[in-house]
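Every protein chain but one is kept in place in this view of the complex.
By written order: A and B. Residues from 1 in each chain.
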Amino acid sequence: MSRMGLRALAALVGLGALCGAAWADEEPLKIGLVGSFSGGAAQWGISVDAAFAAYQKQHGDSAGGRKIEFLRRDTTGPNPDIVRRLVQELISRDKVELICGIEFTPNALAAAGLSTQAKVPLLIVNAATTEILTNAPYTSRFGFTTAQIVTPFAKWAAKNGYHDVYAIYTDYGPGIEAGNAFKKAFTEAGGNVVGEVKPPLISPDYSAYIQRVKDAKPQAIFIFAPAADHPQIFLKAYRDAGLGEIGVKILATGDLTNESVLNNLGDPALGMITTFDYSEAHDSPLNKEFTKAFYATARDNTRPDFTAAAAYDVINAIYKIVDAQHGKIDPDRTMALIKGMSFESPRGPIAIDQNRDIVQNVYFRKVEKVGGKLENVEFQTTPMVDDHGNPTK
Amino acid sequence: MVVSLVNVLVNGAAYGMLLFLMAGGLSVTMGLMGFANLAHGSLAMLGGYVLATLMNHYDVSFLPALLAATIATAFAGAIVERTVFRRLYGGAELDQVLLTIGVVSMTVAAATYVWGTNPTSVKIPAWLDGRLQFGNFDFGVYRLFLLIVGGALTAGLFFGIDRTNFGAKIRAAVDNRRMTVSCGIDVKRLFALAFAIGSALAGLGGGLAVGLVGLDPTFGVKYLVFLLMVVVVGGLGSIRGTLVAAIALGICDVTGKYYVPDAGAFILYAVVVVMLLWRPRGLFGR
Partner (left out) sequence: MAVLAAEDATRLFVARSRWRWEEIVFWLVAASSYFLFPGHLVLITQALIAGLFSMSLDILLGYAGIASMGHAAFFGLGAYTAGILAKMGYGDPILDLLAAAVLAGGFGALCSLLVARLHGIGMLMVTLGIGLSCYELANRWRDMTGGDDGLQGMVVKPIFGIFAFDFDGHVAFIYSFVVIFILYLFARRLVNSPFGLALLGIRENLRRVPALGIGVRAQLMLAFTIAASIAGVAGALLAESTQFIALEVLGFDRSISVLIMLVLGGIGNLVGGMIGAMVFTVARDELAALDPVYWNFWMGLILCAIVLSGSGGIVGLLRRIERRFGGTAR
């Protein structure tokens, strides 16, 4: 072959290789996004979609040379059998390389089992029970655990004059975990749990429980309840019985005053002290950027809340993972990258430890009116708490 | 001790009254007319949303908004009755159950579409939002308000339906439609009116409930079970029975949760099952 011919051939081969490479890079990276996009918990889906959209507006929709494609699957609420089927189909049929999302413990347990079986990394946004990660080497969590939020609170309460506390926690998985975590940490710190009740999930009336509290005359009530309707019902009964007047304070986790229900609680919520990992009022440049971007993409006047922040961090982590592996996802390498990951989140500094669980600041906040809007204003911080509620520093 | 017990009993009665306010309409549609209306909760939800929208977005004050909610729901109920429910009067209860479940699904979807999934609430006017203290006893003003409204409603229903020709005509039409028609009574209009009244009551109950329990698209389904229990235990066809059952179940529930909180919802279920086995037709059932 002539020299010209050789060069032409080489060029053609080179071009072909380039095209081939480009072609391979163009195959999108499929990631399963599993969560509630309808039903009672649809707010979760709205927050996550808005957070993801905000991030992708800032950082584009590709990472590591590949286009990121999210396959949305709706769980419609805590439905572990639906989740199981959805995740199985995502892995088996759609061949996703990563899965993210998940908002409820039963769903997380169902998904984690499959993630372990099929060795597909799972990044959990919210589910808060510690045991989810126990036998799941490919599952990691970016939200928070109940023990993480409750334990510092319990210790703080014991040291700040709340000696006798009455515990009210809703009778379902997260509630029981919160109640147990509080009781354990509080009694260990020297406090006294004078009584407890577990209202069922559908409780239109709290007056019986409030009466019991009144009989016991504690200094404060520790309450954990699902954010939807319980906070309102509880506050009404609390006020009707005049507990505020006789000096019984309310200690709650941030679920009760989280941004998506805060407006509904209205002024009766002012002064409530809670602990949580994210507040819209958190004073950091990243959070200000995040909230601005969030409001631009969210609908229905949704405020950014802990779900949105965690989702933002998850997609950030995904982009980091894909970038670091140049678009070729290997499950074990992914998990190695996740363990020990640390970066700045809209909530503050966060890290993932060797147990694949989240380590973050736990903030103490008080509900105050800022600029005419109700906000959780942070007044104290316990830095870098691990998933069992113990400080790592 | 006594103070606590009195508080508990009064709160139980108030809770029962809330149930009665929501279930009163069901007593008319399901109890009196014999139509298994599982969509009752949805009608109450509509009343709640009308109230919330008027109060939150159009700055209408509480009482006018409540009136509007009642009327709006009456209309909605009348329309649904005329177009859909009418065809299944006297039919198999299961058909009615399934039909109304279909309606419930549609209303939940519609409510989600229009108002979103986020819970809604209203600000109770200041004159209703407080506490009354009588010595050691304290009661929420709103709860007392509900007790009064409920009492007035019972009297109204009792003297307006139970004891009048109107009520007798309805009962006659349910028992034997052909005979009633041959007596010259326009049964279609009768039922339409009765259903409208039942729906109006649902709207009223829903509007009143928002101030206590909040509102979201699942409202109609969440509390439906309690409403059904109240009507069935009280006895189908008796307004008096519904009231007694509501108060009794309310007191049992709250007292049970006070003394044996671990039993939770079981107490209510147990009471209902026992009552139904003892009196399968309900307390005052015909």
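Simple rule for what comes next: a residue touches a chain if its C-beta (ideal position, glycine included) is under 8 Å from a C-beta of that chain, and two chains touch if they have at least 3 such contacts.
Everything quoted here is computed from the prediction, not taken from an experiment.
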Residue, one of A:S92, A:N160 or A:N192, that touches the chain absent here: A:S92
Selected residue (touches chain absent from view) among B:L5, B:L63 or B:V97: B:V97
Which of B:V60, B:L144 or B:L276 contacts the chain that the document leaves out: B:L276
Touch criterion as defined above, residue of A:G65, A:P80, A:G195 or A:P331 at the omitted chain: A:P80
Residue in contact with the excluded chain [from B:V187, B:L236 or B:L283]: B:L236
Contact set of chain B toward the excluded chain (per top definition): 30, 36, 84, 87-88, 92-95, 97-99, 101-106, 108-110, 112-113, 225, 228-229, 232, 236, 264-266, 269, 272-273, 276-277, 280-281
Residue ranges of chain A at the interface with the undisplayed chain: 37-39, 73-74, 76, 78-81, 84-85, 88-89, 92-93, 105-106, 109-110, 113, 117-118, 129, 171-173, 176
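Throughout what follows, only the chains that are shown with their structure count from here on.
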Chain B-facing residues of chain A, complex: 38-43, 46, 171, 197-200, 202, 204-205, 207-209, 211-212, 214-215, 228-229, 232-233, 236, 239-242, 260-261, 264-266, 300, 302
Sites on chain B touched by chain A in the complex: 4, 7-8, 11-12, 14-15, 18, 112, 116-121, 123, 131, 133, 138-140, 142-143, 212-214, 216-218, 222-223, 226, 253-258, 261-262, 264-265
